[in-house]
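Got a structure here, written out as structure tokens. Questions coming.
Complex shown without one protein chain; remaining protein chains in place.
On to chain A.
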């Protein structure tokens, strides 16, 4: 029932945005109500999963422990983004950057994007999961080109081409899993469980190829190096709230699909194959982003590279196995919340300084002090500084790996240190220093502060205290992946 409510309220929000004329408040409120209901239902699903192990509705929707965690994350980030977007876009309407039609379009696409992500997480069939991820491409392409400028159209086209090729490669991988389990010349709408139970008869070589294709295909959406090239452009050109959803919601959802295929692959060819692939992609992503973050000149791109790095850390954790998987799952949760908050805060910087260039932002603490403090807090959280939870998750992943794969971990540690220094340098230069004379200090808009504050507070609380139901979900999810 919860799935139907989630789908229905999001569709109602889409319809409200389409049919409403001239009243932005109606669109805002309907989206807010929808996202709030979705969050409540997400928790309801999580509690049912804790109780039953997995929870489904009809044969099409089944959620396991990791799925339940991701549904909560997507709902949480979604609600924060909806609250923030209303105010953010109103300011842009007031400045004549966009008109009311664009405001409407934004909420239509935003709710469709959220809907596609919920379906991708809860879909019981690999093919419907693929279709849902493909649907996110369509809605997000229009959100990247939202400002209808040459640079945004260019970023959207790049995103479309790279992601379409990636997803077709992922589709090819998915087909190979089906061919690998062919027994009677044709298959129906095979579920994840069906695929897993047929793993015994799969051809190991075909399965290896299939997993590589799936990893490359969905890894393009996750943003692993070297398939990441669309990411900095798309993140920096799309409206700030969409960057938050890209990094906080789409990244883990695409990761989940890879992990579901990993489970099947591990049954067919043993765990070592997928582990080494994940660890290699993870390490390369950490290494690449660490170097590029030092020299990047745009703070939204900086956050995009940080997402690539964190995707790498998660891949490393999942690749290492054991406690590394527990740490990777917790890292995934923290990253989604912190990165979403940072993207929303980057929107505040953009509103005030009218530029995404790091060199054009100086003395932010004097102009927007609350945003600056939150940005500083978010920086420490995302780079894995104590006392934030990401310090402990990174520590746990590196501790697990140092005995089994010391070379990987030493390189990752050095890269993480470099990344911290690079990120710190940029943050310091933006927050402190002499503010430009033309930028005046004004009271900060509560609704632009509240959503990131809420997300960071949740992360801080979760860093010290995890409710019992969350612990059960994390531990059970780790035992499956």
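Definition applied: contacts are C-beta pairs under 8 Å (C-beta built on N, C-alpha and C of every residue); 3 or more make two chains touch, one makes a residue touch a chain; residues count from 1.
Following the convention adopted for this analysis, contacts and distances are computed from a predicted model.
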Candidate names "Aminomethyltransferase family protein", "Sugar ABC transporter permease", "Hydrogenase" or "Catalase-related peroxidase"; UniProt protein name, chain not shown: "Hydrogenase"
Looking at A:57, A:100 or A:157, which makes contact with the chain not pictured? A:157
Quick one: which of A:165, A:323 or A:413 touches the chain that's been left out? A:165
Touching the absent chain when the full complex is considered, from A:40, A:127 or A:263: A:127
Where chain A meets the chain that is not shown, the residues are 127, 130-131, 134-135, 137-138, 141-142, 145, 148-151, 153-158, 160-161, 164-165, 168, 171-172, 174-176, 178-180, 182, 185-190, 203, 205-206, 208-209, 233, 237, 296-298, 301, 357
